[in-house]
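A single protein chain has been omitted from the complex, and every remaining protein chain is retained in its original position.
The block that comes next holds subunit A.
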Amino acid sequence: MSDRQSIFDAVKAQIEPFNKKGVPITDATTFQGDLEWDSLTVMDFVASIEDEFDIIITMNMQAEIENVGQLVDAVAKLRDN
């Protein structure tokens, strides 16, 4: 399994507790549009992703991340640093 796939799986697992509507999760799934998360849910989710991967996703970076694929790529990059 590729490193990206393992990050995707871990991100997907973190999404599930917040995925109240059971939306199917792909790279293209958007947090605001598809998952319909409000800002409070996003905040809780980002904190759990940060702790899962021991990284910091600054609010500046969060502003650029709209879908799951972008988040997976950002996590991969941050872990390499």
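As a working rule, a contact is a pair of C-beta atoms (placed from the backbone, for glycine too) under 8 Å apart; a residue touches a chain by one contact, two chains touch by 3 or more; residues count from 1.
The working rule: contacts and distances are computed from a predicted model.
Engineer: Considering the UniProt annotation of the chain absent from this complex, which name among "Cytochrome c oxidase subunit 2", "8-amino-7-oxononanoate synthase", "NADH dehydrogenase" or "Carbohydrate ABC transporter substrate-binding protein, CUT1 family" applies?
Structural biologist: The record for the missing subunit names the protein "8-amino-7-oxononanoate synthase".
Engineer: Name, in rising order, the residues on subunit A that touch the hidden chain in the full complex.
Structural biologist: 38-40, 43, 46-47, 50-51, 54-56, 58-60
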